[in-house]
Each structure stands twice: as structure tokens, then as C-alpha cells.
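Okay, structure first, notes after.
Shown here: the complex without one of its protein chains, the others still in place.
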Amino acid sequence: MTTTTAVAAVSQEAPQERLIFFNQALREAIDEEMQRDPAVFVIGEEVGIWGGAYKVTEGLLEKYGESRIIDTPISEALIAGAAVGASITGLRPIAEFMYSDFMGIAMDQIVNQAAKNRYMFGGKATLPIVYRASTGAGIGNAAQHTQSLEAWFTHIPGLKVVAPSTPYDAKGLLKSAIRDNNVVVFLEHKALYASRGNVPEGDYVVPLGVSDVKREGTHATIVTYARQVTFALEAAEQLAQEGVEVEVIDLRTLYPMDISKAVASVQKTNRALVVHEAVQFGGFGGEIASQIQQQAFDYLDAPVERLGALHSPVPFSEPLEFGSFPSVDRIVDAVRDLIVGV
Amino acid sequence: MTTTTAVAAVSQEAPQERLIFFNQALREAIDEEMQRDPAVFVIGEEVGIWGGAYKVTEGLLEKYGESRIIDTPISEALIAGAAVGASITGLRPIAEFMYSDFMGIAMDQIVNQAAKNRYMFGGKATLPIVYRASTGAGIGNAAQHTQSLEAWFTHIPGLKVVAPSTPYDAKGLLKSAIRDNNVVVFLEHKALYASRGNVPEGDYVVPLGVSDVKREGTHATIVTYARQVTFALEAAEQLAQEGVEVEVIDLRTLYPMDISKAVASVQKTNRALVVHEAVQFGGFGGEIASQIQQQAFDYLDAPVERLGALHSPVPFSEPLEFGSFPSVDRIVDAVRDLIVGV
Amino acid sequence: MAENASQSGSQNGAVTLSRDKLLWIYQAMMRIRRFEEAAEEAFRNARMRGALHFYIGEEATATGICAELRTDDYITSTHRGHGHCIAKGGRLSKMMAELYGRATGYCGGKGGSMHIADLDLGILGANGIVGAGIPIAAGAALGAKLRGEDRVTVCFFGDGAGPTGAFHEGVNFAAVQSLPVIFVCENNNYGMATTSDKANAGPSIAGRGVAYGIPGVEVDGNDVFAVNAVAREAIDRARSGKGPTLIEAETYRFKGHTVHDMAPYRAKQELEAWLKRDPIERFKRVVESQNLLTAEDFDRIDEDVVREVEMAIEFAEASPFPPLEAIEQGVYAD
Partner (left out) sequence: MAENASQSGSQNGAVTLSRDKLLWIYQAMMRIRRFEEAAEEAFRNARMRGALHFYIGEEATATGICAELRTDDYITSTHRGHGHCIAKGGRLSKMMAELYGRATGYCGGKGGSMHIADLDLGILGANGIVGAGIPIAAGAALGAKLRGEDRVTVCFFGDGAGPTGAFHEGVNFAAVQSLPVIFVCENNNYGMATTSDKANAGPSIAGRGVAYGIPGVEVDGNDVFAVNAVAREAIDRARSGKGPTLIEAETYRFKGHTVHDMAPYRAKQELEAWLKRDPIERFKRVVESQNLLTAEDFDRIDEDVVREVEMAIEFAEASPFPPLEAIEQGVYAD
């Protein structure tokens, strides 16, 4: 598993092994950036004493006080809109939505205000906002707390969209997002919060808009992001035992999207499978697959295949929930089909 | 220009020529369905005396009174949610959003409530709602009144999505939508309201989920919907003068999507261009293109190309606005490139 | 400003409810309590999963209100919805099976605790989105009005929903249209860790009635008689076409926000003070002191309820999970 591009931004010394949780990595990013820049502050529901629904902001209230860790009422449109007003006047809000599902309440502020103000005002306003939200299924939260709605955001000019898969990327990408002078929608898969990975202490960034080869391979390319990266890597591991070597590309940033590594990979493997947890129909995979077939048409030995969730809201019942979105097994099967298929 | 599938549902006699406007056609659909079924009612902002922002409901207040033509305050979440409550208890609301851009305020109610209630409640609830909204650019309304956001809705299981291109289809599809027992998002391009077409008097339906070959051709296939159908047909007319015969497929319904005619067409023409007014990146075109390359892979002589709006909010200034989304000229160029390209 | 109805209950006066209604009230409150205790145990024993929000401690509110509703009246409920559902007549077995994610549950296992609905009983659904039930309730009430029916809709929501845009849009519209809906804010003093006064500006939620030109009534939500009296008036008002009422019932959740929450953010003494106001104990004290129900009545109901809850657990555990084919079923109607 390589993180070549990310390493570029880090010191060249051999990194010390330091395993921390994904949510700790995010907390470090916020903490370090708040220390670095007094304009950075956190606003959201239960980000204070509670420490955020997934404990990302735990302990920050004690450190930074109520003026920089702002608990709001349950008012998602307010959260999004207050970030607009605060950012356009010079601050750098990190606004947390407990669940990305709740962003439905805030879509006007995110899409019609935050994303468009700069442009509508002739390119003069600067809105350095990070909208963080937990996403995804897998812990029995049912249909209103489990969606993967990245496709809503990737479609909106003026937004950047980030979806990390590892604690290392999470910290580095969040720092980039906080320093970015644009509106960044930062999507954190809730099943990843408790995953652990090696994360350097102190400052480093993973640049936005740079995808990452998480595993090299020659027979097929999986293009994916967020939690499905971990599933794809497990699937690749299994397939390797059958002699099938899969290359796994982690997009990391969905907008701006760096499709170059995926295209280069497909030029080598001639086969591509696009995987995401979101519902397949109308999902972001359509953009990825379309770009790959467009840019690597002459190299493809089979159509670009997509694997996403079935066409339903996320069901509560455990077997149904796990049956609804791509699993390691289903990825393995899809790769086998892709290779045999043509 | 054929409307084969639609005709199936109409009487077999030669239709009388009756040219009416697109918004009149919609009004007839609502009027006839309200007469047919007392459970049908209209709710929205300024749907009464004002007659709806684009006069679709003009005259209906006089006919049906305030109990069935309900003017609401400016409360889009309420409009969407009231439709949920009214439909789940047995009524058939037609809820109007003046501009689909405002649906950002109502996304929670549309997506988390309307679309999911039936499923979450175990398939028992029935929510026969039509959410109508004007969409699209072209009349100087600027970035917050001109978006094409169909991609948000096509991605949500539980919703059906319709986007007519002609007055005939508008009336027939809206009647189908009103009679459908599901939540239908019905998107009306505002530049079409004043377009005219032949529309039969009285009852007929155009079924949801059936695409339509709007022009036959042999050299390339354009797959599109809504206003861009008219542009594609103009482009096809121009190209015909160069001897290039383009087949134009109008999807009409985006979910459920009938891709069969597009695939059959590409099997004949070997080249496909997907066109929509929405921003290209992350747009619904990704789904269409992905399905075509998947289902017609062996027939393609060139990658499936997409043409959508540039990556920006819709600008106000006339030349910029018209430069931002696909025009007849740009479609013509894209078809030429597609044919020469490979 | 807001009328204070905490005196209209029983403490200072004789209870005038029928024996049947008293038995019903006690049974409903005990059902809620025991149902949730059993669910908690099942959860702690890893026999179910997901997010559970317990209504324990707040039983008097749903019970006092639903005691005045007809089967064909509607309610909308919340993430903390077990109590509303049970008080409106929900079947414990189907509820428990739903919490277990089984095919026999109210939602065939697809909804879980936060999405229980029983349209035949007028339960239009629990809701995972805070505040979202308010516009829906307005819509249900609008529907009843359009059809000329005299059904009413009761909309339950928490103090945490007070600041939502959905609250304002829903209540304003209901007031403008004079809809037959009763808005019941269960002010249990907390959102998650956020206290109600840090979330809601102004002196009270009931006090907002003035802004909408509708009655706003505060009531002791742990006094089932007080709640019942306030409910009766509001329901009569709605049923007779006089429009909505906004009720604020002050109460307290004895448990944490979810089954995962040990509520470290609140003072032990605060909880203890509220435990002394346990709505079930208070009910018992009143009816016993007025010789309306006896220890035998309580014992019989207690036993019934225990058995019913045991059977619900057995039913749930004996039920199959839904088959994988179910995943894409029930998304669309024909």
C-alpha cells in the first residue's frame, strides 16, 4: 500500500510509526490549524461538551473556549449560513453536520449561498469554509442517518469535495481543506472513525485534487474512495491469492477530481471497476466511469463497470443493510466478472 | 419527428391539430386530473391569484377554490412536508416550487421524508406526490434561479424524475405523474413554457419510464431530455444539410430511465453524444454515458461523449449565460467531432 | 404570556376520569416503561443494534395526550418515539420485532426504532430528523380539513426541535390556515448535551404561541392528569375547527440521549430530583389516595404488561430476518 503522492508533502525522513484513530487524526488537524490561525473556528451541533457526534472535536472546547467552539441549536440552515457570513467577513469556519443526511436542510445555504457567492459577486468574495459531515452506512442507523450524498456536492461548481479513506489522508486532507480558500465539503465515513492508521505527529498536508495509488496491480483497476478503499484493498488481497493483481486507486478528492492515475492505470490493466458505497444509479461513479471510457477508450478490453449500492434507502436490519452496499465479496465477484467477461 | 411510444396511449384516429403553449398543456393536465379525482390538489407559493410564477395554475383558483388551490407562505420545507402529510393520509398533492433552485430548502422533506417513508415503513405507506418545479437557464435570472438539479433527484431511491421537452409530452407525462402512486419530481424547463406544440384535447397519458425517438438517424445518436431536445433537433436539422443523419432520443423520464432506445440506436449509429443543460461534471449524463458504454460497448466506434454546461454557476450577463450551456452550435460541433474523431 | 396549566391537573382537585381511562393510562405508561427496559436489556446483551432513544421518565406526556385521541386521529412522532407509538395503540410485538430488525416488525425490519409507523392506527411515523414531523403534521391536518373530516393531528417534538426552520414553517402555516393540529413540545430540558435554554431563545416555547396568534400552554409533563386536561382542551379546539394549540410539556429523560450515552454532562442531583417526579409513581399516588385504583389493579396490569413484553421479546427473537430480496422491495408503489 503506497501513498506516494501524499508522502511528497511530508518530511523525507522515515515516518515514525504512530497508530491513531481516524477521528483522532481529524481532531489533530483541527487542533493544529486552530493553533496556527486564530481565524479558524468550529461551529456545529454538540461540538462542545459532547465533543461531536463522533468525538472529532472532543477536548477542543476546554482548549479554545466557547468563542471558538460554538455549539448551535438544531438549525442546520443556520450553521451553513453562519459559516457564509463569518467566512465572507474574514474568518475560517469549520462547520460540522452530525450526519450528511441533515445537509438536506442546509442545501440552500451550501449550494445557493456558499458555493455561488464568490462567483455571483464577480470573483471578489472569499469563503474559506469547511463543511464536515459523517456519511455512510454500516452501523444500523437506518435510512436517514446513512446516506452517501457526495454526488449532490460534486455537481455544484464552487464546491470542492473530499472523502478520505485513511487516518493519514484524513489529517492531511483536512488541513488542506481548512487552508483552502474555497468551500470544501469534507465527508467522513462513520465506519472509518474507529479505524486506525499511521499518522505523523505535527504538520503535514495532503493536497486536494491528487489521487493516490493505494495498491499496484496489472490485471484490473478499481477506482474508488472513502470506506470502499478498505474493501477494495481487502478484495485485492483475496484476488491476489488467485493470481489476479488489482490496482486500487483512491480518488481522495472528488472535486477537483484527479482522474490521471486511474486513466494511466487502465492503460496498463485495460479493465476498470468503479466502486462506491452510494446508490449506483445517478452516483458519482457515472462521472468517473464516463471519464475513464472517454480518456482510455482505446485501451479498454471491457466496458467500465460500476458497483454501488442497490436501489433503495439504506435498510435498518443488519443483513439487509450489509446486503445493500458493496462488500468485499461483491467487489471480488465484480472483478472476476470483469476479467472473464470479455 | 415521431412520438411513437406516446401515441400508443392515445386514440388511433389522426390527431386534430391544436397548438397550445407548454404551460397551457401543464394546466390542462392539472385541471383534468383535478376534475377526475377530488383527492388531487395544488399547493405552493402564489399558485392562486398570481397563477403560479409561470402561469401554470392560472384560473384554477376560480375553478376549484382556496381549499384545493392552496397558496402558502414562503416556506418550501413546509410545502414539501405538507405534501408528505397530506399524501400519506390519502390525498394527491401537486406541490409547486417556483424554481427548482428553492428545493434546496426542502431537500430534507423531499429526500428524507417523501422519498423514504414508504420504504422505511416497510412498503406500507403510499405517497402520491408530484413536486413540480421550473428549471433551467436562458432568461437572465442569474445563478439562484436557473439551475438544472435533476442529478440530485435521480440519485435518490424512492423518487421518480420527469423532464418533458414538448407540450404534448408535458401534458401526458404530468397526467401520468399525478396518477402515479409514487413521489414524482416533475421538472419544467422555464424556457419551454412559451413553446408551442400540438396537444390533443382531453385525456391521454404518456407513460413514465418510456423514452422517445424524436428523430431518426444513422450516423450518430444524441441522448438528451428537456429543453436540449429542441436544441438537438435543430442541430440535427443543420447536420442533415451536411449529410449527417443524427438520431435524437428524448429520455423524457430520468427515473425510471428507459435506456433501451438509446442503446438500440447506438447499436445502429455506433456513436453517442449525451447532452444536457446541467453542469457537465457530476451531471446525470454520467449515468447515461456509463450505461451506454456498458450496454453497447462492442458497437462503439468512439467513446461516448458528453456535453453539458461549463463548470460555473449560471452567470447573469447574456453572452455569458448563453455561452455557459450547450447551444445548437456546440451540439453541431460535438457531433462533428464525434464522427471525425475516431 | 403562556397560560400555565400545571394547576389544572389533579394535585389540587379530584380526578374525574373514568375507571377505564385510569386503567388504560396506567397500562399505557407501564407498557412504555417495561417495553423500553426490555429493549435496553436486549441491546446491552447485543441482541439488537442501532440507535435507541428511551422515553422512560416522559411517559405521562404521550399517555395523557393519546388518552384523548381516537384511533383515526393522527400523530407524528420523533426519534424518541416508542412512547408515542405505544400510547397511540402500537403493538409491542411488532415494535419489538422492528427493533430487532426482523421481517415481522412494523416495517419489516427496514426502519428500526426511529421509523416505526402504523398507518392504521394513525401513527404517521417516528422520524430521525429533528423537527421534520412538524410540516408533515401540518400536512396531515390540512388533509383532514380538505376532506371535511374531524380528525385531529398531534405533532410530538422535543425542545431540540424548537429552533428548527421546520418548526417555524410548520406552526406558522398551521396557524395561518387554522388547521386541526396540536403541537406538543416535550421539553425534557436537553437536546443531547445542549440544554434547552441554550438552544431556544426567549422565555419558553409555549410563549411563542403569541407570535403565531395561537394558544401556547405550559404544562407539567410528568403529571398525566395535567397533561390530559390540557390535551382535552386543545383537541376539542382543533376538532371544532378553532385551529392549532402549542403545548409545552416540561419533562425529563431518565436515561441518556441514546442507549450509548451515559449523560456525563448532567448533574446527579438533577436526575435525582426528577426521579422523584417519576410520572408513574405520581399517578399511582394520586389514584391510590383518591381510592380510584387499587394495588390489585396495579398488580394485574403489571403482570399483564410483563407478560406482554416477554411475549414481544419472544416473538421478535423467534422471527426471521427479512430475506435479501427484500432490499429493493417496497421502494416504489405499483
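Letters are used for the chains, namely A, B and C, taken in the order the chains are written, and counting of residues starts over at 1 for each.
Definition applied: contacts are C-beta pairs under 8 Å (C-beta built on N, C-alpha and C of every residue); 3 or more make two chains touch, one makes a residue touch a chain.
Fair warning: this is a prediction, and the values are worked out from it, not measured in the lab.
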item	value
Partners of the unshown chain among those that are drawn	A, B, C
Residue of A:N23, A:T57, A:Q113 or A:S176 in touch with the missing chain, whole complex considered	A:Q113
Hidden-chain contact residue, picked from the options C:I214, C:I280, C:I313 or C:I327	C:I214
Among B:T57, B:S75, B:S134 or B:T154, residue touching the chain not depicted	B:S75
Residue touching the undisplayed chain, where the options are C:L99, C:M114 or C:A166	C:A166
Among A:Q35, A:N181 or A:S260, residue touching the chain not depicted	A:N181
Contact footprint on subunit B, counting only the chain that is left out	45-46, 48-50, 71, 73-75, 77-78, 101-102, 105, 139-145, 310-313, 315-320, 323-324
Subunit C residues touching the omitted chain (full complex)	1, 162-169, 171-173, 175-176, 198-203, 207-208, 210-214
Residues in subunit A touching the chain absent from view	41, 67-68, 70, 72-73, 75, 77-78, 80-91, 93, 105, 108-109, 112-113, 117-126, 128, 157-158, 160, 181-182
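Basically, only the chains that are shown with their structure count from here on.
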item	value
Centroid-based (C-alpha) most distant chain relative to subunit A	C
Centroid distance [mean C-alpha coordinates] between subunit C and subunit B, Å	41
Centre distance in Å when subunit A and subunit B are each reduced to the mean of their C-alpha atoms	31
Junction residues of subunit C - those touching two or more other chains	107, 109-111, 115, 127-129, 165-166, 330-331
Sites on subunit A at which at least two other chains make contact	77, 101-102, 105, 142-144, 311-313, 315
